[in-house]
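In this view, the complex is presented without one of its protein chains, the others remaining in place.
This part shows chain A:
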Amino acid sequence: MRVSIPSLCGLSDFRGFSQVAVSNHTGRLVLVMTKEELKGASEEEQQAQSKKGLKKAQKEAEKAAKKAEKQAKLAAEQQSTDEDDFAKDRYGVSPMVQSQEKLDRVLVRVQQLTPERADQLIWVRARVHTSRAKGKQCFLVLRQQQFNVQALVAVGDRASKQMVKFAANINKESIVDVEAMVRKVDQKIESCSQQDVELHIERIFVISQAEPRLPLQLEDAVRPEGEGDEEGRATVNQDTRLDNRVIDLRTTTSQAIFRLQSGVCQLFRDTLTDKGFVEIQTPKIISAASEGGANVFTVSYFKTSAYLAQSPQLYKQMCICADFDKVFCVGPVFRAEDSNTHRHLTEFVGLDIEMAFNYHYHEVIDSITDTMVQIFKGLRDKFQTEIQTVNKQYPSEPFKFLEPTLRLEYTEGVAMLRAAGVEMGDEEDLSTPNEKLLGRLVKEKYDTDFYVLDKYPLAVRPFYTMPDPTDKVDLEKIKAYIDSFRYGAPPHAGGGIGLERVTMLYLGLHNVRQTSMFPRDPKRLTP
């Protein structure tokens, strides 16, 4: 189709274009150049470029020749290896598991690999903890949570050279499915949890590959600090751990810590339920601050704003006024405190209790302390493996407590501090160093890591504390939730503790971030 287009703007030179046409598809104007025209176009330019072109062409030819050579070589190798690889279908990278088929295969847990299973052919799915080749053999350590076992691929009638090479090159932390014969070993394998057996691999498939460069090495993450300094080996610092939390949580120590923490929660619930408590859930988006307005997060709530609950305090008490008698709740607590210490988080899990009592608040104290003692006992009896695992990396003394729990009055505590040379007033709050010192003094005198300090001076307590009737101190104005008290409220008392702190103190750890899976503090919002 020929079109006369005097108005083609921007094109001053139509030389070299034989036609102007309109494309059928786009409706756009197309300038067409024939092949002959291209060839003939500016012969002078061509000549000048011919020398350069020649050189370029030469270089490219050389490159191509080399590449062809390499490829031929590889192909030849490949062929030779393929030829000799009789074990080709006993190893490899499996396609991604997308529930394509239901395999009737039983996977044995690494924990169950004991001498009783000797000479059995079993399948195991685990992570590759380490792999190293030694001549015609490759030693792997396969890890599953806290347990690991040594595995071996050796050139023989079941495995070929290529298979051993493949096993040695599997990236650390990849998940593999392994079919192997369980064999008893004469010499105990000290470095593994399963010390009496070894796996002789017949088939190995990679189910999920890990990247070759890991942000941190698990061996380094489990190394105790002192050992690291002594032997000059690397340890991983806390920030790196927290930035790559998913990998850090795979270490045996982390697994043990969080299993124990789960135990704390479980024991808390079970003990209280046995005592007749009801578990409640309190709202976390609230209209007024409960612990003082300074440390509260604000959220936008449609057209107004609301706060994130600093504690379930007010709602626990309202539940008592609603006749639930004994309640407890486990839930997040949000404190917007800009404290960058080893024991503060902006979000933590609170274990809270509230209970109506008959005539004396000591009934509640007895109940709470008994709950704590049951938790400590439960941890001591059922979680020894976890405690020992944690102690390997973070050595500490076992947790001590008295039964019944030691109870000191605030004045006694002040007297003990004064005897140690600390100057403080009778109505003065315990500063953190003094609190810590008092703990050491009590530990030294009574040999317990857990005690109750009773009768704090009212001046240092929040507004919802009931004053001692023998003390002539004015009642503070508790306007906020006084309505719930207007329609008959039973005498009640309660308390709350942080789950992370309990775990930290029980295990003798020194930073609360170690016991919080994905900790939140003024400087950390991810992961």
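By definition in this document, a contact is a pair of C-beta atoms (placed from the backbone, for glycine too) under 8 Å apart; a residue touches a chain by one contact, two chains touch by 3 or more; residues count from 1.
Just so it is clear, contacts and distances are computed from a predicted model.
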Listed names "Ribosomal RNA-processing protein 42", "palmitoyl-CoA hydrolase", "Exosome complex component RRP4" or "GST C-terminal domain-containing protein", with the criterion being the UniProt name of the chain not displayed: "GST C-terminal domain-containing protein"
Touch criterion as defined above, residue of A:154, A:365 or A:437 at the omitted chain: A:437
Options A:74, A:214 or A:420, residue touching the unrepresented chain: A:420
Contact footprint on chain A, counting only the chain that is left out: 397, 419-421, 433, 437, 440-441, 443-444, 510
